[in-house]
Every structure is written in C-alpha cells, then in structure tokens.
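One protein chain is absent from this view; the other protein chains keep their places.
Should a chain be cited, it is by its letter among A and B, assigned in written order, with residues numbered from 1 in that chain.
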C-alpha cells in the first residue's frame, strides 16, 4: 500500500469550505464510517437520525451539518451538505490513478484511428478503424472500441467494455467492466411465420459526465439514436433499449429495464429492478420506487410506486387468492349497498 | 462514411413487391422515421393510428398498407405488411459487413479445431481444441469458443462472446457482446450443512436463425441439454437456466428470467422482465406481459398478465396496506351478506 498524505482540518476547510470546530490541527488522511474510523480518519454524519453513532466513534474528526454541530465534542467540520462535502473530500483523498500515456504492445489499433495525447491503452484492447479517443482517456485491458466510435476526454473504460461502431461518448465517461454500448436493439418483424431482423442503424449518443455500471447494456437506435444526456448515472445490469432518451442528471439504480423509445425526463430517480414500458413519457423530477412497473406515461413530477407487499408465505397465500376475485368482491359490495338502501326504506 | 447506393421506387418494388403510387423514379438510399426522413429516404407507416405523421413528413417516399394508401400524396409503395417490407428493404440497404476470411495473428486456435472456408477470426479470439466453425462465420475480437463447440455457417459473434465446451450452435446465429452460453446451471445439493456442487454435464443446443442479445446467459443442462429451437429471438440480459426448452419462433424481451426445466412453446412472446418458474409447461402462442411472474403451467394459448398497478406513492400506500387484509375483507363481506339475509327475513 502506498503511504497516504495527511491534511489538517484547517487545510481541508481552506480547500472545501465549512467551519472548523475543535482542534483544527488534527491530521486526516482518509475517510471512514463513524463505526470504523480511527484517529487519522474523518467520518461524516449525513442524517441526524444516526446521531447516536457519534457517541461511539473513534474518528479523528467528523463532517456534519449545523443542526448536529453540538452533538459531539470531537474536532469537526460544520457545513451545509455533509454528504456532498464527504464526496468531494473523499475524491481528493482518493484520486483515480492518472492515465499513463502509451499503447500496450498487444493492443490492436485500426487504420485511421486517432489516439489523442495522454491516452492510456492497455493490453489486448482493440480500437476500430477511424475511432477517436479523446485526450487523457484510459482504455483498460480487453476493451473493444468499434469503428468510427468517438470517445471524449478523460474517459475511463474499465476492462472488457465493448462499444459498437459509430457510437459517440462524451467527456469524463466512466464505464465499468462488462458494459456493452451500441448492440442491436430488439427489432423484429413477423412475416409468414418467421421473424425478419430489422437492421439497427441508429447510434448511442452519450453526453458528458456519465457513469455506467458493470454489465449494463445500452442498445443502438433502430433508425434514430438512443440518447443518454449529461450527468446521467447508471448502476449495474441496467438494460436500456433502442431509442430511449434518458434526461440529464437522472440516476437509475441496478437491474432496471427500460423498453424501446421510452422518454425519461431530467432529474428522475428510478429505483432498482423497476421497469418502464416502451414509448412512455416520464416527466422531470419523477421518482419511481424499486420493483415498480411504469405502464403509463407520467406527466406530473412526484413519487410513484406499484409493489405487491410481501408477507409470510402462508399469509400471502390467503390474501393473494382474493386478488383474482376483486372484481367479484366489488360487485358484492355494490349489491350489499343496494340491499341496505332497500332495507332502510 | 461510405457513399450509399440509391434505388428508384420502381426498382425497389420490382425486388420486394408492392405497388408504386406516385413518382416511381424517386431515388431512395436509406430508411428513416416519418419524423426525420429526408428526400432521399423512405419512411413507413405500420399502424394507421400514426397517420397524422404523414402530413408532416419530408420523406422522399413512404411504405404503407392499402388502407392508408390515400392518406398521403407522396410517392409510396402500397403493400400487405409495411413493417415486414421495411425490415426487408432496410436489410437490403444496410447489409452487414461480409466476413473477411482470415485469422488474426493474436488469435489462439486449439489443436484439431476446424476453421471452415471464409471464416473471419479477429484479434484475441480463443478457439478450443476440436471446435468447428462453419463457413463464412465471423468471430469478433475477444470471443472465447470452448473445446468441442460446433458453430454453424454464417454465424456472427460480436466481441467478447463466450461459448463453453461442447455446445452446438446453428446457422446464422447472431450473438451480441457479453453473451455467455453453456456456463454451469445452478445445481446444488445440501448435505450436512454444506452445499455440494452438481456437475452440469449437459450442453446448450441452439437451432438456426437465432439471435441473442447483449449479456444474455444460457446455462448448459445438468444431465440432458438446454435447447433453443430455430428462429428464437432473445433480447438483452435474459437468463435461461439449465434444461429449459424454448420453442421455435418464440421472442423474449429483455431481462426475462426462465428457471430450470421450463418448457416454453412455439410462437410465444414474453414481455420484458417477466419470469417463468421452473418445470412449467407453456403452450404455443402464449403471450406473457412484462413484469409478470408465471407461477403455474399455461395450457391454453392467449395473453396472460400479473402486474401490481402503479400509482402515486401516497395512494399506493393507502391501497397496498389492504392487500395484506384481503382475506379478512372477504370474510367481512360474507358476514355482511349473511346478516342482510337474516334482516330480510
């Protein structure tokens, strides 16, 4: 392990803001949880609900909000948004390895490909003809970049990412291992009892500052493009079908499936394993709960849910059987109401 | 970009049928949507419901059905199945690159492997001992073909497909990046508090004209084989467990999970993120909605669904709580009915 540099609370506040309370000379070299932090580490309290953890922490210092400033006597940085502060400080203390410019001898670079200055291309990478890799990007081992692909600056492709031909990816892209961008969308037409394949001639176009989790797949458009806008964050194992648009700043948790031509707004948050059917419109600032299937367009911002509540299997069996008879149940209630009206007369 | 060849409507109709109305000399070089098509492009109207789009299109020509033939004055091809027509014309205008015969220097070919004439094997491919690759197939970079695998003619494996040993794949297979065929099925037996692994000694056997989407996995059989019949179309991130059979011409959308030994009929359509439990029988021509779990065999063709309807989270909270009390609710209705009967007497 490399030796870590330590910074005083005073240094840290000078860099990232916030006010120091307690000993500002305390030296910090890493971030940790309240539970596990030691004297050279700084922890954070993002939610007042977990205040009690402050009592037991051995952290050298704590990041917290004004409301919790007096909940500990440890050295601390008081700031508006402790979670964001933690994110920024952690990024500072844990920088990603810088690109080491160069092309590994085993990489295969297609004719006419442009490898910009500062680019790192690792072992067994394949870059297609005419592809363009932006400055200081890192293409790790075994990645496959198709012909004509354009990748922005400071991109980071972890091992074994595949980008199909002609896709366009923005600056600062992070794509984790197993990501597949630009595979054919699922387009088939039935004729005389057999399927015909519909060529998928659109591309995937991805904005700046996008992160894509491991084994997530984003299909190329059938005719027009599939579009992922700036600052979209995608977790692992998400499936985005052809011609979907995901609006800027939207975050999508793992295992979500989005069907073809769905149009998702900006600043949405989609919970894990949720689904969105094809051709739907989702407004900006919509939150969808985990495991919810969105089967109609959502025109109004807000939080949406559709989950069958779980219970002990025995209980579930008793209750679930009635779901198949709700219509009959509703009829019986109506009849009861009518009969009561008659009786009352 | 390559220069595209243009064809007159007359040429196109001579090749693919349909009758031309309007100027049959119009030159067409590409397909596009009604929305985005330009004068050298042909669009299509597959559903009369979208007729209004015809008014605004700038397409050089349109493919449509007889019922819509008079809905535009643009040059047009009138045919029985506009969607299939579009598929065939698009395939003609957008042919896949032809295999460039040859084996890249970095590929590793096992002893006794048979590489048929016309086969293209790209960089960093590994072909196992005794594997057989059919004529004119394309094995793109980083694919791994296990020992004893048989692949038919004109197959197309995109980068980083893995086929485990002894699997058999038909002609015209398309397998997208990240596909894994023939990994061990999930077979374990508990003994004295520990799991024993059950060797998976069956294979995966895949018919002709099958397409498999990115990151889809198909496990090898435990004892007998897992079977995917001709003309099956699988979208991305589908999981097919050991000893499943998928009948010919069935199409399965993304993220579907099919448990072990399920037997799915021919011409079925399974919606995205649906699930089918193990050992079930699904008849031919069954449609399963997205997100539906099929928990019992389906003996009769038709359309099946089981989705909790979504709503605003606030509304959902009020309603969902009652799901856990449906049995009690049903009891209370029964009691009400009995009491009313008594009162009526």
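A few points about this structure:
Note that in this section a residue touches a chain if its C-beta (ideal position, glycine included) is under 8 Å from a C-beta of that chain, and two chains touch if they have at least 3 such contacts.
For clarity, every value in this text was computed on a predicted model and none was experimentally measured.
Taking the complete complex into account, A:160 is the one of A:76, A:160 or A:220 that touches the chain left out.
Which of B:8, B:58 or B:106 touches the hidden chain is settled by the complete complex: it is B:106.
Screening B:18, B:65, B:142 or B:247 for touch with the missing chain picks out B:142. Residues of chain A in contact with the chain left out of this view: 30-33, 35-36, 81, 83-84, 86-88, 90-91, 93-94, 104, 106, 122-124, 140-142, 158-160, 174, 176-178, 209, 211, 213-215, 231, 233, 235-237, 249, 251, 253-255, 267, 272-273, 290-291, 307-314, 316-317, 320-321, 323-327, 329-330, 333, 336-337, 340, 343-344.
Listed for chain B, the residues touching the missing chain in the whole complex are 106, 108, 124, 126, 142, 144, 160, 162, 164, 178, 180, 183-184, 186-191, 193-199, 201, 215, 217, 219, 223-224, 237, 239, 241, 255, 257, 259, 273, 275, 277, 287-289, 292-295, 302-309, 311, 315, 318-323, 325-326, 329, 332-333, 336, 339-340, 343.
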